[in-house]
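Would you mind keeping the following structure in view while I ask a few things?
Note that one protein chain is taken out, while the other chains of the complex remain in position.
== chain A ==
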Amino acid sequence: MAMDSGADGQSHKAHRSRHSGASAKKKTKAKNKDQNSDQKQQNPKAFAFRSNAKAKRLQSRAVEKEQRRLHLPVIDRSYGELPPFVVVVQGPPQVGKSLLIKTLVKHYTKHNLPDVRGPITIVSGKQRRLQFVECPNDINGMIDAAKFADLALLLIDGSYGFEMETFEFLNILQVHGFPKVMGVLTHLDKFKDVKKLKKTKQRLKHRFWTEIYDGAKLFYLSGLIHGKYPKREVHNLARFISVMKFPPLSWRTSHPYILVDRFEDVTPPERVQMNSKCDRNVTLYGYLRGCNLKKGTKIHIAGVGDFSLAGVTGLSDPCPLPSAAKKKGLRDKEKLFYAPMSGLGDLLYDKDAVYININDHFVQYSKVDEMGGTTNKGNKRDVGEALVKSLQTIKNPIDEKLEKSKISLFSQNPNSSLEAEDHNRDSDEAPKLIRDIEPLKQYQSNGEEDESEFDLDSSESSDQDEGVPEGAMLKSEGRNFEEGNADASERLGRVKEQVEFHNGRKRRKAIFGDGVDHSNLKSNEGDEDDDDDDDDNDEGENDRSNEDNESCSGSEFSDGDEEDLKSEDDGMGNISKWRASLVERASKKQNINLMQLVYGKSASTSNTSANEVKDDSENEESDEDEFFKPKGQRAKNSIEGLDGGNINTEDCSKSTKFSELKNWKEEEVYESIRDRFVTGDWSKGALRNQMLEAKTEEDDMDGDFEDLETGEKHESHQKDDSSNGGIQKEDDDAIEERRLKKLALRAKFDAHYDGSESPEEETDVQNGGKFHRSQANDSGYYDKLKEEIELQKQINIAELEDLDETTRLEIEGFRTGMYLRLEVHDVPFEMIEYFDPCHPILVGGIGLGEENVGYMQTRLKRHRWHKKVLKTRDPIIVSIGWRRYQTTPVYAIEDQNGRHRMLKYTPEHMHCLAMFWGPLAPPKTGVLAVQNLSNNQAAFRIIATAYVLEFNHAARIVKKIKLVGYPCKIFKKTALIKDMFTSDLEVARFEGAAIRTVSGIRGQVKKAAKEEIGNQPKKKGGQAREGIARCTFEDRILMSDIVFLRAWTQVEVPQFYNPLTTSLQPRQKTWLGMKTVAELRREHNLSIPVNKDSFYKPIERKARKFNTLVIPKALQADLPFESKPKNIPHRKRPLLEDRRAVVMEPHERKVHALVQHLQLIRNDKMKKRKLKEEQKRKEVEAQRAKDEQVLRKRRREERQERYREQDKLKKKIRRHVEA
């Protein structure tokens, strides 16, 4: 159009298209083609299937494809905010790993990262956070990294090609549940030749595909610009990462784990000073991943060992997702990043201190100088200074506080004053106890700082419920620097959003504990009585520390009975997240009553954890107390039968009492339950049933305490209840159910919709459109399954949302995605000493029964790239679950009859069974085996992969054994066999065993031989020889026979395992464990022992001499003559007949000569005749052959002639016909 308008204005020379020549021809051709195709497309039948079979085939293929795409839907139990995805950047050294992370971080946050150390968390999108980790180059680091990676970026030096590390890492990933993998080719600027570059790319891509799957993404980074990867390419890579979907992996969804991004030593400095090699207490920070973490869970720190948690606290998210405002993209302010172990960001992590970096213009000096105090830890601050600061930090003026104090009085826990008293008394009574706890408390307080800090902020900001106690504030103030601007947090009630960040900077305190404040805290507890919230908090803390102390030192927990009375939330109060409106609190109080009655003491875990440790009878008593503790309440609720507190009460599930029965014959009595029967009023019955659904929702509402707005609500509900409401309720219920279903459907749709972004899913959608009917039929079950799962999820969410935070925590543990602080006690000091931020710490939760050790049976296959077969009982290092340990497997194979036969070596290309001893892992867990951890070996380090079949407490691998014996005395069919057994006891063990001689005569072991039968040595004065067995055979054996006993004997699997403690030594040092026999031999220069008997020698067999058969005379006499042995005695001299000479008479001699002559003549004649005949026959034959040949020739000619004639005739006829 524009052209036209232009043409109007000014006349240009029009384009003249060619009418002749090559290009014109081409054009016309193309045009024709186009037209043709157009025509074709216009034909609607053109693409219908012409062939029935083809249609069928295509459809079945489509269905097959569809089915192949389906996976068993996995329930995703992470309900809240997801933790950041871990992107592990892996590759051989010098391939550009750190540079990639740096450029990616720069891309996301516009910050330059000087050093990549430890995990780096960044907010990459509105819904997504990423955590970048560089994979260390040693095999241990690779194994650990594979266990927490959500996405692995495999960096490959394009100019060099693949290196072993890449394949090793791929293998490790595969074994530990294959996370997403993307290859990245670097160093492509080394290619000068474009063609070569293209070819190399192609080649590498295809090799990569064979390893993963066809079409796996391989990304190319073409080169460096100013020492960084090109911006555009990094941008593209980031986009690839941002659309990546991460499927749940079964091991990880069933185990909680944490990738530690901050790590501190919180051992009291005095203890370290006293003994620098004392066991340390450490805190580990990180996002909880996998599944929910319960408080009692044990953890495994990779490379260190198993520990029980001394404390877990949920902290506010240091790198939260942006608030969900409707806007496109991220604001700069929200592009946070958090990398405490790296140099940049808020914290500089050093071995013994943490330095905090603050931009000057963000500093508000009045508040920040505390930080100075914190950084030079241990320095006591001036009292005056502290006072001034306390004044500065107070947000609420005193008059406000006074106002609120009223409210706090109102909301006060009825027994809180009692508690406070108790506490007071406790602290007075048992100063010694507290002394004990003190050091512990200090670092406990360390962690507390975090939470109390936020607590403080929020309590100030939310400023409706209660005044902040001055004491508490002082305390927290004493150790915390104030949060810069907490005002932003006021908007949002939730903790996650409470902390505001400045350009990705979040300031955090960092002290290793200073004793001053502690007394402060204690005194606090003594006199505070107006605020139950913080009181609870402190108590909880105190309580917890008590427990902690108990669990580690075994000191007694004397104040248990008072603790019992405390309300449920005490133990949980320390969770900073805890924030409840008054209504919630009220309702909670109500329903805690029953829980309190049942569970007694609040701190649930204390019981068990204390129980587990050494015996402290005190504790048990407190336990026992609990049974008959809250007397009043129990009586009120009429739960009797627990009476007596007898620990030996009879174990009876039935508790019917026949004595106090109502008289059900009376009308009013039986009419009272009429509605419980179908004969009664159905609507009332339904009401009863539905009540609970509505009730659960409403329970929150009708507490003994009501707020203004909620009170209104509550009343309206009450009206519902009171006004007949049966149908109403029913409706409510139905609505509720419908709502849930709808939610489920929506979520499913969402999932589907999200998925459609990926091409695979898209085709699926199209398919769905095409084969509408068929799909509905096929994936009905699949859809149902998915829907069920979604429904369950919605139910879970609904039910859990119902609870207040504290109870919820108690019930389901810490949710995934929370930022947690784990405290672990008694960690070897080497972990601190050799801590290297470049080696990320993996903390994995130990599942059910996984701390036990036993035999595991695995199905193992030697890796095809490992050059040797593996030898039984040679130590290998395996990685199972979170653990790595060295163990000695015994290889076996299952025989046809189910017997597990030991193998000395693994088969070359086959699976075999491997049994080894170690901490148990659930069946189906992948196992990876390596033998050598050193970096310098060139070959492939992974020796085998396996997976756990079952675990067992008893090994049942057998091997063949062959006992050899020789007859020492033979009776008829019985023989005494010596040398087979060494003692009579052994013989007794083998009674009845089957034996066999070399010649094939079968027999059986009977018993140890008696002396008098064949055991002569004693008679001769020597000792009776033991181990001679009396055996019977099916036939008489010979003295020269050898007797075998073939049996199976149990093979012992060595009970050995050696956890890899690679974190407890310098990283560059290779971990040394048990050596293989071969290694030992090499070291000590020992030759391989050879058994001479095993050598092959030429077999020399003497010809066997058999004696002649002798038939007894009696038998011979009975035999018929025919069968009688006719043995003519052997003669030395020939018989007389042979020896005599014959002398003839003269006449006789003449006759004899004549006969001889005649015979001679005749013979000669016959010979001549024969010759003649022969000649004649030959002549005849030659003649005949000649004739034959001639005849054949003639016949052929005749035939030819005839055919020619015929042909001519035919032609003639044809010609005639044609004519």
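In this text, a residue touches a chain if its C-beta (ideal position, glycine included) is under 8 Å from a C-beta of that chain, and two chains touch if they have at least 3 such contacts; residues count from 1.
In this text, contacts and distances are computed from a predicted model.
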{"item": "Hidden chain of the complex, named as in its UniProt record, picked from \"phospholipid:diacylglycerol acyltransferase\", \"RNA 3'-terminal phosphate cyclase domain-containing protein\", \"Roadblock/LAMTOR2 domain-containing protein\" or \"adenine phosphoribosyltransferase\"", "value": "\"RNA 3'-terminal phosphate cyclase domain-containing protein\""}
{"item": "Candidates A:658, A:1095 or A:1121 - the one touching the absent chain", "value": "A:658"}
{"item": "Selected residue (touches chain absent from view) among A:674, A:1165 or A:1202", "value": "A:674"}
{"item": "Touching residue (missing chain; options A:853, A:968 or A:1074)", "value": "A:853"}
{"item": "On chain A, residues whose C-beta touches the chain left out of the figure", "value": "75, 77, 254, 291-292, 294-297, 591, 594-595, 597-600, 604-605, 607-608, 611-613, 615, 620, 623-624, 638-642, 646-656, 658, 661-665, 670, 672-680, 682, 685, 688-689, 691-693, 695-696, 699, 792, 795-796, 799-800, 803, 807, 810-813, 848-849, 852-854, 922-924, 947-954, 1055-1057"}
